[in-house]
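Would you mind keeping the following structure in view while I ask a few things?
Here the complex is missing one protein chain, while the rest keep their positions.
The block that comes next holds chain A.
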Amino acid sequence: MIRLEQLCKTYHLGGESVHALDHMDLAIAAGDYLSVMGPSGSGKSTLLNMLGLLDTPDSGEYWLEEQQVSLLNEEQRAALRNQRIGFVFQAYHLIDRLNARENIELPLVLNGTPPKRRRPLIDELLQRLGLEKHALHLPHQLSGGQRQRVAIARAVIRKPALLLADEPTGNLDSHSSNEVIELLEELNGEGITLLVVTHDPKIGERAHRRLWMQDGRLTGENLDAKSREGRTGRKARKGSDDAQR
């Protein structure tokens, strides 16, 4: 579903250049569940933004569902983000003047879905995430866990193929963290490809594929036995045990 080849992104900071992504190769199969871990500044967020079409690489190629993304213009990329990709951020990024329902509705509003067709979709999702009671609450009236669930609802309302979560539990206590992760895993169970960037090893370990990054490179990968079969064309580096700790 996703293929990165020799993807590079370099930032220049006052004469010094930082390789946020350094000749990155990666392939992700549809329906997979990945976690990305690594020290701060290792390029995890940059990778995620790249996959989510929020950022453009300096060089290298990115295929998303058999489309070469670098050939698309900004409008096409925006449409692709709307249809195929959902984002979950550490800071939730809910619009504070809109209530939960309206926040969830945003992707549908942006693509011009008529209100009549929006309503049942949101009702269903609210019920599923146990947020019916909070539909009319503003973000500041919700707990962190509830906010993140609203953000997840917003990310999946268009039934995307790819769900990208950048430290989704970073601001949550362990109980809420669990809820949120379970929700994400449930969605993955329904077929969404899930990629979670995290600093929390307990959460990272739950993924089927665990990637390790350092200095813009993949330094290691662990695979669960159950998802090991049927994946080819991946270039995981060996000798990653030292990088794990």
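Following the convention adopted for this analysis, a residue touches a chain if its C-beta (ideal position, glycine included) is under 8 Å from a C-beta of that chain, and two chains touch if they have at least 3 such contacts; residues count from 1.
What we mean here is this: contacts and distances are computed from a predicted model.
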Options "Putative ABC transport system permease protein", "Linoleoyl-CoA desaturase", "Oxidoreductase" or "Formate dehydrogenase iron-sulfur subunit": UniProt name of the undisplayed chain: "Putative ABC transport system permease protein"
Touching residue (missing chain; options A:Gly31, A:Gly60, A:Gly144 or A:Gly170): A:Gly170
Of A:Pro57, A:Pro107 or A:Gly204, the one touching the omitted chain in the full complex: A:Pro107
Selected from A:Glu16, A:Glu74 or A:Glu190 as touching the chain missing from the view: A:Glu74
Interface with the undisplayed chain - residues on chain A: 45, 49, 52, 54-55, 74-75, 78-83, 87, 89-91, 93, 95, 97-98, 106-107, 109-112, 114-115, 154, 166-167, 170
